[in-house]
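As you look at this complex, bear in mind that one protein chain is not there, while each of the others sits in place.
And then subunit A:
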Amino acid sequence: MLLLKNLNITVQEKEIVHDISLEIHPKELHVLMGPNGSGKSSLAMALAGHPHYQITGGLASFLGKDISRLSADERARLGLFTLFQKPPPIPGIPVASFIQTALQARSTKKIAPRTTRSVVASASQRFGLPGTMGDRELFVGFSGGETKRMELAILSVLGAKIAILDEPDSGLDIDGMKLIADEIVKYLQEGLGILFITHNPRMLEYILPNRVHVMIQGAFAQSGDIALARDIEHKGFAPFMPRV
């Protein structure tokens, strides 16, 4: 479904992600770990279609299509969802009207705003947010935790085939982490394929990944199963770092 083959990513003429290969299918959970600045978020942004992150080598294909030729919105409408670590506030736009427009962009049928409102209310509650969240201006004055929960609620409303979740657990307390872990399990059961980027191996106590990848200095240093994540929990990333 999402296939990356020897992928290189360049930012301002500097290659920062090298030779990444990966294949994610529906219902699969892939975990991407690595120290700060190792290129995890750059990979996420490039896959989302951020104009600053260019695919300069290899192949990125989604549903059999070369996504490097598609704009960010085309990728999103195909069903590739990238969760943002820090989405920008959009003043003056209530969450519900944003979601209304985003849903309408995916449908030729007219969607009743009233339906959207109730869908947004229940999705908010599913992620531990008040049902009135739809009236708030999008990400304006949201706390870190509210932002993460809202992003996941938006994913649940818009739907996707593959989701790249860039640290959805950061800034959350233990209850929040558990909630999100439970929801991720549900997403997987519903058929979503997930690339889960995290610093936090403990999150994986709640969800069993199919695959764990360790990214160091822009490249995959190793891939394995849950054992690899447990190793990192004990020893950190030092064993994967190149020796100077």
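For the reader, a short list of remarks on this structure follows.
Convention: a contact is a pair of C-beta atoms (placed from the backbone, for glycine too) under 8 Å apart; a residue touches a chain by one contact, two chains touch by 3 or more; residues count from 1.
One rule holds in what follows: contacts and distances are computed from a predicted model.
Between the listed names "Sugar ABC transporter permease", "Phenol hydroxylase", "Fe-S cluster assembly protein SufB" or "Multisubunit sodium/proton antiporter, MrpB subunit", the UniProt record for the complex's undisplayed chain reads "Fe-S cluster assembly protein SufB". Contact with the chain that does not appear here is found for just one residue of A:63, A:105 or A:241, A:105.
One of A:9, A:33 or A:154 touches the chain omitted from the figure, and that residue is A:154. Contact with the chain not shown here comes from a single listed residue; of A:27, A:77 or A:178, that residue is A:77. Touching the omitted chain from subunit A are residues 48-51, 71-73, 75-77, 82, 84, 87-88, 90-93, 98, 101-102, 105-106, 137, 154, 158.
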